[in-house]
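Below is a structure I'd like to ask you about.
Here the complex is missing one protein chain, while the rest keep their positions.
Moving on, here comes subunit A:
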Amino acid sequence: MIDLINVNKSYNEFAVLKNINLSVKKGETLAIIGASGSGKSTLLKLMIGLQRPTSGEIWIKQQEISKLDEMQLDKIRLTMGMVFQYSALFDSMTVAENIGFGLTEHSDLSTAEIDKIVDEKLALVGLEKFKEYMPNELSGGMKKRVSLARAIAFEPEIILYDEPSSGLDPIMAGKIDKLIKYTQQQMGVTSVVVTHDMDSAYYIADRIAMIYNGEIIALGNAQIIKNSDDERVQEFISGGRIIR
């Protein structure tokens, strides 16, 4: 579903990602872990064409996207959704308008039909009563849930999550994790989740990839990561409590 082949990304000769090779199978959830500034979010932005790689190939659904123009990319993006780190809700629109945005812009559905889908998605994230609220009237956790509802409104095949539980209290973070798991199980979506919350990664991911200074240094299921011999992995997953 998603294949990255020898992907490099540099800013002003500073290499952010080095020779990344990664595959995500259909229906799989991959968590990408790593310290802040290790290149996780850049990797996510490359996967949805918000940034272009310096070299290498990025294949989404058997199409190499790094050389497509914006119009061709848009066709692929219609099958993808993204939950941003700070939600990125349109602050001039209500919650309902945010969730229905993609459908309003890119489908022939009537207002009533869009409204029905918005209601369904809001019920899924438990925010039925906040349909007419503006984003600035919502808490951080609510915004994340609206962002998730917006990402799944178009029934995408792939969802990318950028730090979905960062800045949330443990209970709200747990709720978001359950929602991610639920959407994966119910809708069969392929997910890539960038996080540095290890509990979240173990709970939602089929496989975990760890990035360190722009390189993938570990890849496998939760057990493989937990049992990794690499000190850098052990230091990260133990929260720095292992002293080298």
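Quick note on the criterion: contacts are C-beta pairs under 8 Å (C-beta built on N, C-alpha and C of every residue); 3 or more make two chains touch, one makes a residue touch a chain; residues count from 1.
Just so it is clear, contacts and distances are computed from a predicted model.
Its UniProt record calls the unshown chain "Phospholipid/cholesterol/gamma-HCH transport system permease protein", which is the correct pick from "Phospholipid/cholesterol/gamma-HCH transport system permease protein", "3-oxoacyl-ACP synthase", "MucB/RseB C-terminal domain-containing protein" or "Succinate dehydrogenase flavoprotein subunit". Touching the chain that is not shown, out of A:53, A:102, A:141 or A:164: A:102 (per the contact rule at the top).
Considering the full assembly, A:80 is the residue among A:22, A:46, A:60 or A:80 that touches the omitted chain. Although one chain is not displayed, subunit A still touches it through residues 45, 48-50, 70, 74-75, 77-78, 80-82, 84-86, 88-92, 101-102, 105-106, 154.
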